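Removed from the display is one protein chain of the complex; every other protein chain stays in position.
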Amino acid sequence: MKRCLSGLAVFCVALCAPCQARAQQASPSEVKTLSPSGAIEPTGTWSLGTRAGDFVFVAGMRGIDPQTNTLASGEEARVMQAFRNMQLIAASEGASLRDAVRLVVYVTDMFRYRPLVNKVQEQLWGAGPYPPRTIVEVDRLNQDDIVEVEGTFYAPPRR
Amino acid sequence: MKRCLSGLAVFCVALCAPCQARAQQASPSEVKTLSPSGAIEPTGTWSLGTRAGDFVFVAGMRGIDPQTNTLASGEEARVMQAFRNMQLIAASEGASLRDAVRLVVYVTDMFRYRPLVNKVQEQLWGAGPYPPRTIVEVDRLNQDDIVEVEGTFYAPPRR
Partner (left out) sequence: MKRCLSGLAVFCVALCAPCQARAQQASPSEVKTLSPSGAIEPTGTWSLGTRAGDFVFVAGMRGIDPQTNTLASGEEARVMQAFRNMQLIAASEGASLRDAVRLVVYVTDMFRYRPLVNKVQEQLWGAGPYPPRTIVEVDRLNQDDIVEVEGTFYAPPRR
């Protein structure tokens, strides 16, 4: 009997193991955390983005080069890299730049960096239409960076 | 005839009264305003949060203790309280921290408060996954506070 119970216990543990793993890895949340290959690596308590329903939310992106994991050099190149980082994460869920529903752009010098943001957006979006944008000058960004862009996208899953 | 018209007018007013009341009290809006018990009390022209469709939007939360209605003392405790305030409002609509699709964190000193935000998030989210985050240093928050966190959540109503 004891042996039987012990056998049952082993059986139960074996049965539950995958469930536990599943519970830890894929929580009951319907929010999908994004970590596409080729993207920068989050180094702290944040992720690159999420999909929830038809929307894709990308974390504020700065001009970190995913190849070297360091800030791109040159101000315009840095800004372009920030947008490219956002673009790659959105694209991993089927959202193109055209699918952006809003951008919030944080710069540390409005006069100096807003024209660069405009220039980069012209290159990326061409003749438009452009997404609605909010642009503000803040005191400081992480790593004393110059520009951070936060994008929200709409990309209903293909059924 | 005059009497008849006048009677008709009274009838119309009587008929419209409940409609007007309804229009003022319960607007046709499908946005649900949240005011869960145990949460802080909004003191101005804002509410704690809304549900709209599958999403829950929480107002920027600071470290106000709902018990005393004053700012929690101690920087780390203050930051934790801000996140707890957000958590309670989201939970009232069935959204856990795991259901956060994005956080925007405003601090008044990046070097000083970002590490505290990271620490608090580690305690709350454990091994993750963490939501995408945008963190910026601004000039000032209301009440000269140190950290404000704004969370968006995904929580489809249970059908």
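Per-chain numbering from 1; labels A and B assigned in written order.
Just so it is clear, a residue touches a chain if its C-beta (ideal position, glycine included) is under 8 Å from a C-beta of that chain, and two chains touch if they have at least 3 such contacts.
Small disclaimer: the values here were computed from a predicted structure and weren't measured.
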Had the left-out chain been drawn, it would touch chain B at residues 27, 29-31, 33, 42, 44-50, 52-53, 55, 57-60, 104, 106, 138-142, 148, 150, 152
Interface residues of chain A toward the undisplayed chain are 54-55, 96, 98-104, 110, 114, 117-118, 121-122, 125, 127-139, 152, 154, 156
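Going forward, only the chains that are shown with their structure count from here on.
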To the nearest 5 degrees, please report the angle of the rotation taking chain A's Cα atoms onto chain B.
125
Could you state the distance in Å from the CA-based centre of chain A to that of chain B?
23
